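What follows is a short report on a single structure.
Of the protein chains in this complex, one is absent; all others appear in place.
Chain IDs A, B and C follow the sequence of writing; residue 1 opens each chain.
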Amino acid sequence: MTIAETKISGRQFMYSIICFIQASAILNAFISNITYQESWLVVIFAFIIFIPSVFMYGALINRFKDKNLIQIVIQIFGPILGRIISVIYLIFFLSITMFNITDLTDITKTSMLPTTPYIILVMMCILITAWAVRSGLRVLTIYSKMYVFLASFIIILSIIFLFNVIEIGNLFPIFSLPLKKYVQGIHILNAIPFGELVVFLLIAPNVQMNKKQTYKYFFLGASIGAFSFFLTVLRDISVLGETFGMFVFPSLVAFRLIRITEAITRIEILFIVILIILLIFKISILYYVTVITVSQIFNLKKYKNIVLSVGFFLMTAAIVLSANSIQHTLAAQNGAPFIWVTLQIIFPFILLLISLIFNIKSPKEESK
Amino acid sequence: MFSFIRRKLKYLRNRPKGPKDEFTYSFLSNNLRDNIHNIQSIFGNSADIVIRNFTFGKDSSYEGALVFVDGLVDNIFISRSILSPLSDWKDTLESKDNLIEFIEKQILQNPEVKRLSTYDDAISDCLNGNTILFVNDCDTCLSISTKGFEKRAVTEPQSEAVVRGPREGYTENIRTNTSLIRRKIKSPSLRIENYVIGEKSKTNVALIYLEDVVNPDVLKKLRSRLKRIKVDAIFESGVLEEYIEDSSFSPFATIAYSEKPDVTAANILEGRIAIVVDGTPFVITVPMLFIESFQSAEDYYGRNLYTYLIRIVRYVAYLIAVFGPAFYISLVNYHQGLIPTTLLVTIINAREGTSFPIIIEIIIMLFAFEIMREAGIRLPRPMGQAISIVGALIMGEAAVNAGLVGAPVVIVVAITAVASFLIPNQSETIPVLRIFVLILATFAGLFGLVIGLLAILIHLASLTSFGVPYFSGFTRYNQDSIIRTQLKSMTKRPEGIAKNNIVRRGSNMKNYSIKENEAEDRVGVQI
Amino acid sequence: MIVIGVIYLLIMIMDFYPIIKHKKVKHLIINLMFIIPGLIFLFLAAKGIIVKSWITIIWEFLKSLGISY
Partner (left out) sequence: MKKIFILVFLLLCSLFLVGCWDAREINTLFIVTGIAIDKSEQEGFFDVSVIGIKTSPSRGGSQSSDDKDKKIVLKTTTRSIRDAFFHLNLNYDRTLYLQHNQIVIFGEDVAKDDLHRHLEFFVRSENSRMETLMLIVEGRADEVFKMDVKQEQNSTIYLFTHIQTISRRVKHYKISVLNFIANLLTEGFHSVIPIFAVNKNDDDDMPINMTGFAVFRNNKMIAKITDLEALGFVLLKGDVKNTNRTIISYDGMVSFDFDDIKTKKEIIYKDNYPIKIKITIEITARVEELLGFEKYSIQDLNRELHNIVQQEIINVATQTFKYFQELKVDVFGIGLSIYQHHPKKWNNLRNDWDNIFASLEVEINPKVVIKDYGQIVSIYNPGGVK
């Protein structure tokens, strides 16, 4: 399946962005034990700070209409330097996919299958995503609309079910923590859920949308995703209150508190199952992007045949590299923001600047 | 590596030869004796071939012969429309230089007469039910259509019972089927193309489509695939389906079949192509969407809101049929927390006596159900009903009492069985999917079930039926997929089917009650 | 653990069959480039050795430079 010829519509592009952020909504463990009750504030500030980089992404996509991130890097920095930078990006994409795979397996292990060994869950997830990636981008994003409705339905339903347990008082006090904590929270949020949108720079060339639509769809997707992320965090804080910082997966605990009649209790697994589908969708997109970068670096025509071997590497690395969930969250809280934000936001910004200064654009006839 | 190559060579050496063509003679001779002799040698004087020699013309100066297949032709029609006019001309027929042409134009009163000059055409027409007229010292012959074999009358279709709506179903004869469709769609732009497929069976296959609405590249694909079929015989449209469908390995049928002309007519109007195969009452329509199997003819004749409900019931039934047993197993084996306490206690009590693990029980019950269903179909009609009822009651009850199977398992399997009857078109795919998801659920609980669901979804997304995405009904806006909007506002055809999405007629009709009130307001008449 | 790795390699054969058939050497190299480290990780995982991920390494390096929370 050559990369260029599968085209998806702009609307599906937007839905997959929303789905992407909603999938990482359940992983809000990162900021929970830094800014305890004020995490919902941090989410708002983080999104406000992220908006300019959304437009920066849009501008980058519009300037290089038919080129994905790796091709831009190679075009600007020349074949040798460009390849080195794209290898860094490859390692970056590999580690993001590994991150999400460990998150997925952690969730399934804690909520559903506590004693199944780690490798089985990773392998099942890899096999399914490999099949999806092999059958092309259209198949990957065709269900994003359904997933978005499913996810938002879950969020709203859980808020309704938890209505009697919600305490508005838990949302206060505001601005009671030192400034450093806020900065770290915003920094993390810009790295984990929002920064990962840099991945869509590689999918953008396969999307049919004109200049104005790029901005519209990208911004709309990011804002709806951020809003549902905000709702999830708000729900978790108002339900759990002080204990919000204690848990690895606060949403899992919030779902557990749902108790309607005598029969409908302990139904958190039904909610978690849907969130797992979303996570698998997110991992399949990340997997697709990693495979695209590999095929760009070695400029292969068809990327179909290297999918499974990349999957094998991902599988084994995911098991070895993350000891347990605590070390995993610590790494995400302290290590990731610095490394990833530079690659996610600062570097594309430099690309844009250079392309503006030296007025490098993708050749005239191509940019429709 | 080498064994692979050796196997390849062996295959090439003794590949089966294609079917040999029998007829070696080519053109007719003008001597009647030779022609008759050749015909007999070709047919090998089989019993039902009739050769009638007779003389005609002024003082019987000319000699002719009629060749036809007894049983395929209408004997009275032959004598009345061929033999008697020839005998009327007894006294006035002198020697004419071009006798065959004169007979064809003047004497014969049959509606359809053709001049043939080669043995192949003569033979194939004769086998198709026409009679062949040979005349001495003329090297061409006349083929006269005198079809008249036994035909089944148009009756109510067995497979698609309907409460409201037309009850006529297709029959085995291709001409009656095409006439039934022609009666439904009387527009001149309805095209019927005829193909002959099958070396031995020479079955007539008719493509029916609306010229201004059909999707041209689907038509092109279909024609090229039909031409490439090299096979001995085609007796049923299902066989044809196997040869021309996109992916014969997927459990999903990508070609729809139906026994009711109004369903096929509706599909043709939406831009699809119907394929009528001679000798079978099932007409297949191409390309098919996944949502088509959830639409039944009755949806469009009944009340609108009721159809909303029925559509949702069908989708839920499909989900229960496929994911029912798997969900039950994952609940009972992996996530006992989900079951409310009192229900859990009753399930444990019910399962206290049984010894088999649940997966074995479910497989036993599913297998028993399949046996009963097959028995119900295979036995003659009256026996079939009795067997399925007796089987269900006795077997279920006895199994529970004997402690072979727990009561909840019987209920779960019964529900999934009944649910799979709700969607006839998909009744072949449901058992396959059910087993696939069942195995995944037994080994990984709800996580396995989700993986199974995703596998099915991915497979569906990559499936295309003749270039049209199979699963497009849900993802893109479609007025008829999950819910059926009011007929008056159903303006657009499903995406990708029609040529360029021509809007259907009558899209400007508003609800009459609104229009009348507006009229009255304007006039100011207070009701 | 090893059994699972072997099963996965079984599935990989399907991926390798076209590569060997059409003699695409470049694909072969890339695949091996990913499989060999994968195998190393597999044996490490079998022995239960947990490798410190590169994020934590860089994080400690940054911490030594003083850029951290």
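In the analysis below, contacts are C-beta pairs under 8 Å (C-beta built on N, C-alpha and C of every residue); 3 or more make two chains touch, one makes a residue touch a chain.
Keep in mind the model is a prediction, meaning the values are calculated, not measured.
Across A:120, A:274 or A:360, the single residue that touches the chain missing here is A:120. Within the whole complex, the absent chain has one touching residue among A:52, A:78 or A:169, and that is A:169. When the missing chain is restored to the complex, the residue among B:440, B:453 or B:468 that touches it is B:440. For the chain left out of this panel, the touching residue among B:260, B:351 or B:373 is B:351. Residue-wise, the contact with the chain that is not shown comes from B:250, picked out of B:75, B:140 or B:250.
Remark: the residues of chain B touching the chain excluded from display are 247-250, 332-334, 336-337, 341, 344-353, 357-358, 400-401, 407, 436, 439-440, 442-445, 448, 451, 455, 459, 462.
Against the chain not shown here, chain A presents residues 110-117, 120, 123-124, 127-128, 130-131, 135, 169, 172-173, 175-176, 240-243, 246, 253, 256-257, 259, 266.
The rule is simple: only the chains that are shown with their structure count from here on.
Computed from the mean C-alpha positions, the centre of chain B lies at a distance of 51 Å from the centre of chain C.
Rounded to whole angstrom, the centroid-to-centroid distance between chain A and chain C, based on C-alpha atoms, equals 22 Å. The centroid of the Cα atoms in chain A and the matching centroid in chain B are 47 Å apart. For chain A, the set of residues that touch two or more other chains comprises 120. Every residue of chain A that touches chain B in the complex is listed here, in rising order: 108, 112-113, 116, 120-121, 124-125, 128, 131-132, 135-136, 138-139, 142-143, 145-146, 262-263, 265-267, 269-270, 273, 276-277, 280.
Residues 91, 95, 98, 117, 119-120, 123, 126-127, 180, 184, 294, 298, 300, 305-313, 315-317, 319-323, 327, 330-331, 334-336, 338-339 of chain A are the ones that touch chain C when the two sit in their complex. Only residues 1, 4-5, 7-9, 11-12, 14-16, 18-19, 24, 26-27, 30-32, 34-35, 37-39, 41-42, 44-45, 49-51, 53-56, 58-59, 62-63, 67-69 of chain C touch chain A when the two sit together in their complex.
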